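Every protein chain of the complex appears in place save one, which is left out.
Right after this comes subunit A.
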Amino acid sequence: MEIWFSELHTSNVKLSVRIDKQLFSGESEYQRIDVFESQEFGKFVALDGDIVFSEKDEFIYDEMVTHVPMAVHPCVKRVLIIGGGDGGVAKELLQYTSIESIDVVETDKLFVDVCKDIFPEVACGLLDPRVKVYYDDGLRFLRNKREEYDLIINDSTDPFGHTEGLFTKEFYGSCYKALKSDGIMVYQHGSPFYDEDEDACRSMHRKVYRSFPISRVYQAHIPTCPSGYWLFGFASKKYHPINDFKPEAWKKLKIETWYYTANLHMGAFMLPKYVEDLLEEEEKE
């Protein structure tokens, strides 16, 4: 017997994963949530049919949105994670003792409940006393926040679903306002490879570039995302991701990683020419 899960990466390309069994399927107010068990990727979650994380490759996302800003900002105390209801990013951040509080804002309570139930070893990140989970719309949560956070991580990946509002100028503006004067925002920047995704990627950079004094893009290899190639955004009021990078200080923390290293930090910002070109085009008026 063969059961296959397929996700369309474009209208003409799909990724198929052989499934052992389906662990959960449900519809929340916001989206359809499915959890599968597979040979190759372990357990994975699909929201409205798109894989958002798998046991096999979620460490790449989590490490890349966490350690890159943490190795640049000298003293992060207050962190806000938008999305991130699976707890993976929070878990990664908890390794840093300097962090005093982590606010996680997630719209969909069902998503959190499903993760707690099926991925307890990841969702344990949400149970730490330093972590507080808010079930709220990201934009709404941010509206009245002024200069409160050192680091904001937007962990939402889909610029077209119910999280569309988290890829807008008003969102980036709200993050700017909610960050302290040396704060950093890190966000999912999508994949630049296929034509269908390129526009969203361009538009994100155009908006962030105009909202923050420093705005750089970095990359990682993530097998389950379209084309396996994924970008992240680093937007900041003060610190530059390369010039202010402190590898020695970070190494001293002895944080255990599987993907991120101090060498990789530098390399992640060295982008292929076609990506550099499309980003530079969006920087022009």
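FYI, contacts are C-beta pairs under 8 Å (C-beta built on N, C-alpha and C of every residue); 3 or more make two chains touch, one makes a residue touch a chain; residues count from 1.
One rule holds in what follows: contacts and distances are computed from a predicted model.
Per UniProt, the protein behind the absent chain is "Arginine decarboxylase"; the candidates were "Arginine decarboxylase", "Glycosyl transferase family 8", "Acyl-CoA dehydrogenase family protein" or "ABC transporter ATP-binding protein".
Check A:Lys177, A:Arg202 or A:Lys237 against the missing chain and you find that the one touching it is A:Lys177.
Of the candidate positions A:Glu40, A:Glu121 or A:Glu164, contact with the unshown chain belongs to A:Glu164. In the complete complex, the hidden chain is touched by one of A:Arg140, A:His221 or A:Lys251, namely A:Arg140. Those residues of subunit A that touch the chain absent from the view are 107, 137, 139-140, 142-144, 162, 164-165, 168-171, 173-174, 177.
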